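Here the complex is missing one protein chain, while the rest keep their positions.
Up next, chain A:
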Amino acid sequence: MPGADKEADLTERIEAFLADLKRGGCGTGPIRGSGETARETTALLRKVTAQARWSSAGDLMEIIRKEGRRMTAAQPSETTVGNMVLRVLKIIREEYARSRGSSEETDQQESLHKLLTSGGLSDENFRQHYVHLKANVIEAINELLTELEGTTDNIAMQALEHIHSNEVIMTVGRSRTVEAFLKDAARKRKFHVIVAECAPFCQGHEMATNLSKASIETTVIADAAIFAVMSRVNKVIIGTQTVLANGGLRAVNGTHTVALAARHHSTPLIVCAPMFKLSPQVVITTVVRNRIILSKVNVHCPVFDYVPPELITLFISNIGGNAPSYIYRLMSELYHPEDHDL
């Protein structure tokens, strides 16, 4: 039966994705960049919406939540998966409200204003069936996918405003977003880049090679030299794995060092992060990889650093530049507060 085949195909796709996620976490960093993970997750969720059996928005949200929980459990450190699930849930809520024809969903957040003026305790249970809901949701997810595909270009387009001629820019490790950002500026400006190698995986080396292929003058330094070199640096531009709800970062280890050195020298710290990296979490659990290099020594090697929001000057995302104190506002536009704990 064609229906059962499609379902089997869907479960197979999901299983393959989960296995990929589980593998991607160990070794020299993720096999795929987070942008790809975000696109794959969204494409999978679109498939689930199209093929799974559901009759009301409430059912669909339950199915998506269930799949979302499985996916986040496979690789808890890859937060983009969870973020995309939350985006899709918000899309479903919005399309449902639009189908009902209600205009009051412009502000779904709890606020003092809502507390005072709302007519009754809202028990929205999303049980109503609407014929066009499926098509609308799939169309909205397609829009989301288009947005995801354009994020790196949107960020790179803003490069010329921030990088000036003969500047010395420092970066840490390897970030595809920062790479595109710097390459775009290099088309019109001449500047110098210093890359901290970011031991023990030394992804900075790959970054330096790629940048020099684009004819950018690049220097690689050891992590220990970050503070010493910082006095010569005009700007620090970094990528990140996740942006937390309070404006802080969860970035590759070594980033906190760079941020503190930059604060000490009053150097601006710019973070290039697309919107799909924004996570509603505030608390983070440290992820640690242990490598036994000698038989009696245990090497503790945290993979990520927490950078507090006070050390960051500017966030550049696909929707423009923002201060860290504004991140909570962007988050409220992307996700619904009831979905924060999947």
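By our rule, a contact is a pair of C-beta atoms (placed from the backbone, for glycine too) under 8 Å apart; a residue touches a chain by one contact, two chains touch by 3 or more; residues count from 1.
The rule we apply is simple: contacts and distances are computed from a predicted model.
Enquirer: Leaving aside the chains on screen, match the unshown one to its UniProt name from "Replication protein A subunit", "Integrator complex subunit 11", "Protein LTO1 homolog isoform X3" or "Translation initiation factor eIF2B subunit alpha".
Expert: "Translation initiation factor eIF2B subunit alpha"
Enquirer: From the list A:Ser99, A:Ser212 or A:Asn246, which touches the chain that is not on show?
Expert: A:Asn246
Enquirer: At which residues does chain A meet the chain that is not included here?
Expert: These residues touch the chain not displayed: 107, 109-113, 115-121, 245-247, 282-283, 309, 325-326, 328-329, 337.
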